[in-house]
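All protein chains of the complex are present and in place, except for one that has been dropped.
For chain A:
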Amino acid sequence: MNFAELELLRATAKEAIKLRLGEEPSDNYKYHVLVCGGTGCISIGCQNTLEALRKAIDSHGLQDTVKVVVTGCMGTCEMGPVITVFPEGYYYCRVQPEDAEEIVTSHLKLGKYVERLCYHAADGSVQPRKSDMTFFKKQKRNALRNCGLINQTSIEEYIAMDGYKALAKVLQEMTPQQVVDEVKKSGLRGRGGAGFPTGVKWQFVLDQKADQKYIVCNGDEGDPGAFMDRSVLEDDPYSVIEAMTIGGFAVGANKGYAYIRLEYPRAIEHFTKALNRAREVGLLGNNILGTDFSFDIEIRVGAGAFVCGEETALLASIEGRRGEPRPRPPFPAVSGLFGKPTVINNVETWANICPIIINGGDWYASMGTEKSKGTKVFTLAGKITNTGLVEVPMGITLREMVEDIGGGVPGGKAFKAAQTGGPSGGCIPAAYLDTPIDYENLAALGSIVGSGGMIIVDEGTCMVDLAKFYLGFTQDESCGKCTPCRIGTKRMLEILERITKGLGKEGDLELLIELANSIKASALCGLGQTAPNPVLSTLRYFRDEYEAHIKDKTCPAGVCKMPRKGLKS
């Protein structure tokens, strides 16, 4: 495929999805029925809904005017199976196979939408279209731009949505330095958690002289409660493949590795399919788009180790070794995979690259806050009405996230805290609900943006138990290479176990804090350095809960099993 052929394909492909973009289609289709095929919806039976819809559409003879498309995650995982009916974008939730008939007879035949299947907000109002839904109104989708809108592995639909426009632009009009400058200008920071400026990282690698350089995509998403990378890999794999190819051009690499965790079999399947398809049409491999630029990508499947999300551990794992981190410097930009200069970015970071190239770095930098530019994907989960995947401009307040997008805490319970950044992060209590979310503000509160997991907890959650949960996780996943992490987290966990059994004693909290600070200062990698955060953060805001466990031998939330009062244990 050359540049002209790509544009030709885009023109044809665009015609086929015009109806979804609110434009007049030139084909016979009156409706596009999009069925969410994200992992959440699949597990609650969207396949049956899909079959019932297809059957009902056929039995009413509408197969020539109604197109059924399986897409990636639409975002509202709690309400699955969900479907969207275009052109208007009517959004139906919890659609069961028996609902198919009514959707066909009422909506697709008479144009009358089925109100009972629409989203009903907590205040009782009905929000029938996507554009009416508070869940979507405050979102701005860059990394998730195609998720839930196109067929997951169709390169045609991806191209129709401006896919490969960025790569074509880069290959035709830009020098490697210009590409790096554009990414720098965007202010994009690593979305995996560390928040390092992406453009600066690329510049380091571009400046290295080497016979071989590598591009790596970190798809070892491991923070419990975070699933944005899985969604991007499953639902829009080409956006990552195209971006990695652009990265290869920018820094002078012709080989890339996508490291995807074993727990995401569908991501591996879709990504593999997409790689093959991209190769087939000449958008990956030798002489891409007829130029002398060649680039290819190989998948490496993780073998189940959280620490491999740490970049040096991940590189060791690709090399076939135990995924143990090593001290930096040298940074991967200087000595990375197989000792060569390597750009390693997270999936979500890659997914932001193409829009930046197409629209310019200034456009991306116009979103967000002063130091945290652009948009960030968060996964809302836990005790929240609208569980799911959302992308918002940096600087949105926690209150907007929880109340407007998330629909508040269900069951009339009170919001207690938002846990952000997974086992490396901390919690933000109700008093700070109006804090604008960005890297700096969350750090000041003792938490982090991290990979974007946001777990909402209510009054029924014990913060000591939650801290114990996270520490149990990091202790379990500690690779054991450095002493502070291996032994320090173990000692901390033992103290927490004691406290939650009602066996805590005077001085335990001081010891916890002392251990936490030593581990933070001396652990080898990010896993260990951040492991004490959940403890320090809950101690900062919920010290009274710890003290109730230790002094009164009670768990205020009623979660921990304490010995009955008066009994000596």
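Methods note: contacts are C-beta pairs under 8 Å (C-beta built on N, C-alpha and C of every residue); 3 or more make two chains touch, one makes a residue touch a chain; residues count from 1.
Assume contacts and distances are computed from a predicted model.
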Select, from "ABC transporter substrate-binding protein", "Alpha/beta fold hydrolase", "Carrier domain-containing protein" or "NADH-quinone oxidoreductase subunit E", the UniProt-recorded name of the complex's unshown chain. "NADH-quinone oxidoreductase subunit E"
Given that one chain is not shown, which residue among A:Gly89, A:Gly422, A:Gly502 or A:Gly528 touches it? A:Gly422
Cross-chain touch to the chain not pictured, restricted to A:Lys112, A:Lys137 or A:Arg321, is A:Arg321
Given A:Pro355, A:Gly382, A:Gly407 or A:Gly450, the one touching the chain that is not displayed: A:Gly382
Where the unshown chain meets chain A, residue by residue: 39-40, 42-44, 76-78, 80, 221-227, 230, 262-265, 300-306, 317-324, 338, 379, 381-383, 387-388, 419, 422, 453, 455, 457, 461, 466, 469-470, 473, 476-477, 479
